[in-house]
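For this view, one protein chain was removed and the others were kept in their places.
In order of appearance the chains are A and B, and numbering begins at 1 in each one.
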Amino acid sequence: MRNVSMLLERLKELITHLYNGDFLLTWERSQPEIEAVLAIAEVLETLYRKGHDTRVFRGGLAISHFRDKSTRTRFSFASAASLLGLDLVDLEESKSQIAHGETVRETANMISFLAEVIGIRHDMFPDEGHEYMGEVARAIEEGYRDGVLPRRAAVINLQCDRDHPTQTLADLKHLEQTLGGLASLRGKKLAITWAYSPSYGKPLSVPQGIITLMTRFGMNVVLAYPEGYELRPETVELARRFAADSGGSLEVVHDMREAFRGADAVYPKSWAPHHILQERTHLLRSGRTRELDQLEKACLEENARHRHWECTEEAMKLTRGGKALYMHCLPADITGVNCAAGEVAASVFDRYRVPLYKQAEHKPYVIAAMILLTRFEDPVAVLAHLARSERSRRAGR
Amino acid sequence: MRNVSMLLERLKELITHLYNGDFLLTWERSQPEIEAVLAIAEVLETLYRKGHDTRVFRGGLAISHFRDKSTRTRFSFASAASLLGLDLVDLEESKSQIAHGETVRETANMISFLAEVIGIRHDMFPDEGHEYMGEVARAIEEGYRDGVLPRRAAVINLQCDRDHPTQTLADLKHLEQTLGGLASLRGKKLAITWAYSPSYGKPLSVPQGIITLMTRFGMNVVLAYPEGYELRPETVELARRFAADSGGSLEVVHDMREAFRGADAVYPKSWAPHHILQERTHLLRSGRTRELDQLEKACLEENARHRHWECTEEAMKLTRGGKALYMHCLPADITGVNCAAGEVAASVFDRYRVPLYKQAEHKPYVIAAMILLTRFEDPVAVLAHLARSERSRRAGR
Partner (left out) sequence: MRNVSMLLERLKELITHLYNGDFLLTWERSQPEIEAVLAIAEVLETLYRKGHDTRVFRGGLAISHFRDKSTRTRFSFASAASLLGLDLVDLEESKSQIAHGETVRETANMISFLAEVIGIRHDMFPDEGHEYMGEVARAIEEGYRDGVLPRRAAVINLQCDRDHPTQTLADLKHLEQTLGGLASLRGKKLAITWAYSPSYGKPLSVPQGIITLMTRFGMNVVLAYPEGYELRPETVELARRFAADSGGSLEVVHDMREAFRGADAVYPKSWAPHHILQERTHLLRSGRTRELDQLEKACLEENARHRHWECTEEAMKLTRGGKALYMHCLPADITGVNCAAGEVAASVFDRYRVPLYKQAEHKPYVIAAMILLTRFEDPVAVLAHLARSERSRRAGR
């Protein structure tokens, strides 16, 4: 872990425009902004581990709004709130009047009178999650301008249909710390590949987020999946452009082993094809349950044809020196542990268990960094103040 | 927004008896107590907008207990807790042992060892909500006297079958700020009228709370509804008495347009007739689901006969200068937005959207003011201390 004052010096050089804004998609943010998130996350983690009181807010709400299940992101958001001194409130739609036909604009204003941040997960339906977050953000912006809202709460994407920035930035932090710094990612090979799972319908935000983020740092990214398991086309286009700009590359192949060959890091993870998610959403929205069942059956059968897309010990041997970093956003489908056959062999997963948990550990600090950048005009000054302060997280010190 | 020191001076003149008590019905509270809530709410809002740390508690529980859905009141209560430094906990009956036959008295004591305030919503059933809150308040009073409870938590009515004080006091604050101060409400005409909705069974607490509160400030209140949509009779009686005392008036008419004529403010809102709510409660309690369905069908048909009770642009033209303040407790049934035909035309609603949101914005501060008045022996001294303090809501300042 680097020195806090060095990180603060580096941060002073990074010009960001996140104040009073949102964090929705990594590709909307500049390179300095991405780097600033990573550096601030590291400062916060260092201070927390050293026992500093890091609460920069004295009250105010951090609102979580999950339209899908979540353990780690839910607790990462709660942890970020606690770290910074915000009070967590969960917006549960089943207990609210949203079902009564309240508009998104109205709800967004009604919950935000004392809000500093709203974290949203809405990842299951293509063309909906990102739209929804944008609608909330515009409503808050408008409410703030109209004088309805005393503060301009930030909307933070906790996973949408397009991107999963709190995850991929934690992943980037993990790569940075494991492979020797951001600069040394240049030229390194990362294989993000589809993997077999006995379930279907897993969202696309992680692979999309990985290819669009890691290509910006000069990595040679190989995206592998069985034919038919395409991602959202625009995100692949974006990744190509980023790779061209950074001197990295994006290659698409249809063979997991080919992708693994010589890789410095591998990220094998199941997902559902984009067109299937669209079809499913359409059937769901029109209440065609029989066709939904048929779709699920067909998809599971199709998945089963690719059961050999598993991250085995044999596959790992193909990577650089047989020692690529194995990555996953968790939870993984582990063969023989929580399913009969899944994304990864138990022995591979187990060997990388501690690094995987450390990968996940970055998330609370990444979220906290996003909050600092969006809610403070001069976050570096705030961090410098925290670093100087002798105030401990414990009483009596 | 008025000057904080002027408000504090005014507050010193207002004698209140809320300390170690509850806030259940506005008509149980004296005029100075009502005014004190408004003034304290304004001080808190001013301090919050100026960035002051307003946390007067250092821990302690704010318990919310919702027996009906809620978005804005739920978040208003959470916001008030955060504003004052209390920790929010929600009492969810489905997860508690209340269903196991625990008495209200016992539950009230068991949850209150560290409680400062309990906010309750229980609005769906006539003759139940207010009774329930009284039972909780008596149990806490008794527990406190017996030495079981170290503190005497306040019970705050977040909507019962009779009144909705946190809403109507926010409404009064809105009238005060829009029409030029409390004194200038005298002689102003307020039309609180039934409006068509495609749903049935909406509670009566808002119209009842409006007529009993605004008549105390010398307003000429007109209550309008189609014959048969009566409120709880005692509340109408109360409002008549208040009007007589204050020099205002209460008039009941059966024509929305007549009510709107020359009005300074209009509050068109749907509700279910009192006798229907009683009948529905009776059927629900005795499990007669077929008769419940029939009742709903009959009521919706009856509602449909009054579809012209809509706050249209044409109706608004009848008000004073065509410019009455349009009010609503939200969410409204807006024609063409969240229903085919509803309480208000989209263009009217939209024109008043910003003022409506500001009306709602008062609620967190009104609740916080109620907490200060019930939990502090000398709330004015506490506010003066906050106003003098340079402590900011943000670290480093």
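Here, contacts are C-beta pairs under 8 Å (C-beta built on N, C-alpha and C of every residue); 3 or more make two chains touch, one makes a residue touch a chain.
This is a predicted model, so every value here is computed, not measured.
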Among B:24, B:61 or B:175, choose the residue that contacts the chain missing from this document, as touch is defined above. B:61
Contact with the hidden chain (one of B:111, B:172, B:239 or B:348): B:111
By the contact definition given up top, give the residues of chain B that touch the hidden chain. 55-61, 85, 87, 89, 91, 95-103, 106-107, 109-111, 113-114, 143, 146-150, 376, 381-382, 385-386
Across the whole complex, the chain not displayed is touched by chain A residues 48-49, 53-55, 66, 69-72, 74-76, 78-79, 81-83, 85, 87-88, 330-331, 333, 337-339, 354, 357-358, 360-361, 364, 391-396
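Basically, only the chains that are shown with their structure count from here on.
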Calculate how many whole Å lie between the centre of chain A and the centre of chain B, each centre taken as the average of the chain's C-alpha atoms. 40
